[in-house]
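Before anything else, here's the structure in question.
For this depiction, one protein chain was excluded, whereas all remaining protein chains were kept in their positions.
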Amino acid sequence: MKTLVLVLDLAGTFVFALAGATAGARRQLDIFGVLVLAFAAACAGGIARDVLIGATPPAAITDWRFLATSAVAGIIAFRWHAAIERMENPVRMFDAAGLALFAVAGTQKALAYELNPVMAALFGMLTGIGGGVARDLLLAQIPLVLRADLYAVAALAGATVVVLGDQFGAPPLPAALCGAAFCFVLRAMAIKRGWQLPKAFQQPRGGAGERKDVQKDARL
Amino acid sequence: MKTLVLVLDLAGTFVFALAGATAGARRQLDIFGVLVLAFAAACAGGIARDVLIGATPPAAITDWRFLATSAVAGIIAFRWHAAIERMENPVRMFDAAGLALFAVAGTQKALAYELNPVMAALFGMLTGIGGGVARDLLLAQIPLVLRADLYAVAALAGATVVVLGDQFGAPPLPAALCGAAFCFVLRAMAIKRGWQLPKAFQQPRGGAGERKDVQKDARL
Partner (left out) sequence: MKTLVLVLDLAGTFVFALAGATAGARRQLDIFGVLVLAFAAACAGGIARDVLIGATPPAAITDWRFLATSAVAGIIAFRWHAAIERMENPVRMFDAAGLALFAVAGTQKALAYELNPVMAALFGMLTGIGGGVARDLLLAQIPLVLRADLYAVAALAGATVVVLGDQFGAPPLPAALCGAAFCFVLRAMAIKRGWQLPKAFQQPRGGAGERKDVQKDARL
C-alpha cells in the first residue's frame, strides 16, 4: 500500500505542478516564481494534510522526489507554456487526473493514520483541492475550486469510494483504481456537459423583491 | 472546563459559519463552495491554534460535531442568505457573539495546554479572528479584521479577562462569562458608536508636505 500511495502521489504531483506552473507563467512570473508555484500547487494539499494529521515533517518536504518532480514539471511549463495552453482541453483532463490521483492517495494515507472514515474522505478531498487553493491564493484570486463545476465534489466522491472499500474489506489497489476512475469520470463529464452545483443566488421569493436584493448584494 | 470549552466552541462555530457562508453566497459560490467557506470561517481560527500549540490533529477535524454544525449553518445561509443579509444588524451582533465565544474558548484551551499568560491571551485572539481572516483570504480580500472597528482588540480584551481570572484563581465559568461579556459589549459599542482605532495615515507634519506624501502613497 505504501508503494501505491507513493506512485499515485508522484503522478499527481507532476500534473498539478504542470497546471500550477502554467498559471504562474501566464502571469509573467520569473522562472523562480514559476517553480515556487509548481511546488505549491503540487504539494500544498499533501503538506496541509500531513501537518493536520501530525505527520511532520510532511512527506512532500522530506522526500526529494516530490521536489524533483515539481521542478521538472515547472521547467517544462516555463519553456512550453504557450503550447500547453493551446491544448486547453488536454490540460483540464490532466488536471482531472491529478485530482483523482491525489484524492485517492490522500484518503489512503489518512486511513493508514487510522482516522475515522468520514474524516479520511474529507482529508482525501483536501489533498486533492489544497494545491489548487494554494495556487489561486498566491495569485490573489478567489480559488477556482470554490466555483468550478463539481471539482471538490468529484474529489470527495472518489475519496468516498476508497473509504467504502476500506470499510468493506476490499483490497486497496482495486478500491483505489475505482475511486480514481469515479472521480475522473465525474469531473470529465462535468467539464464536457457543464454540470454545475446550484449557485446561492436564487432568491427565496420572486417578483419585485429581487431587484432590491441584487442592489443590496452589489453594495455589501 | 472541557465541557465549557466545547459548548462555547460549538456556539461560536455556528454563528461564524453563518457569517462565512453568507459572504460566500453573496459572491455566488456554489453550494459546495458555500459549505467550504462556512467550515473555513468557523474552524480556521481553532485549527490554526491547535496546529501551533501542537495539538494535532485539531479538534475541529477529529470531532464530527464541528463539521456538522458548520454544514447546518452553511445550508441555512445558502437557502436564506438574502433574508440573513436583510437583517444586517442582527448578523453583526451574532458575529460579535461568535467572536466573544471563540476568544474565550481559545484562551481556555491555551491555558489548559499550559502556555504562558500573554501567549494564552494572544491565542484567544487568534482563535477569535482566524476564521474571519481565512474567510476573507479565500475571497481574495484584505481581511476585514485588520481594518474594522475594535474587532481584534475586543477579542484580545475578552481573552485578557479570562487570563487574569486564571492568574488570580477565579473559577473558570464566571471568568469565561465575564470575558465573553466584555468582548461582546466592547464590539457592540464599537459598531453602534463607530469607534475606531487611530489610522496610520496621519502625517507627522502638516502643511504642504502632505499632498506629496499622498501621491507617493498612491504610487507605491
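Observations on the model:
All chains are identified by letter, namely A and B, in their written order; residue positions are counted from 1 within each chain.
Here, contacts are C-beta pairs under 8 Å (C-beta built on N, C-alpha and C of every residue); 3 or more make two chains touch, one makes a residue touch a chain.
For clarity, every value in this text was computed on a predicted model and none was experimentally measured.
Note on the undisplayed chain: of the listed residues A:37, A:73 or A:180, the one touching it is A:37. Within the complete assembly, A:139 is the residue of A:4, A:72 or A:139 that touches the hidden chain. Those residues of chain A that touch the chain absent from the view are 24-34, 36-37, 47, 51, 56-58, 61-62, 64, 67, 78-83, 85-86, 137-140. Contact residues of chain B toward the unshown chain are 51-54, 115-116, 118-119, 122, 133, 137, 140-143, 145-147, 152-153, 196-201, 203-204, 213, 216-217, 220.
The definition used in the following text is that only the chains that are shown with their structure count from here on.
It takes 120 degrees of rotation, in steps of 5, to superpose the Cα atoms of chain A onto those of chain B.
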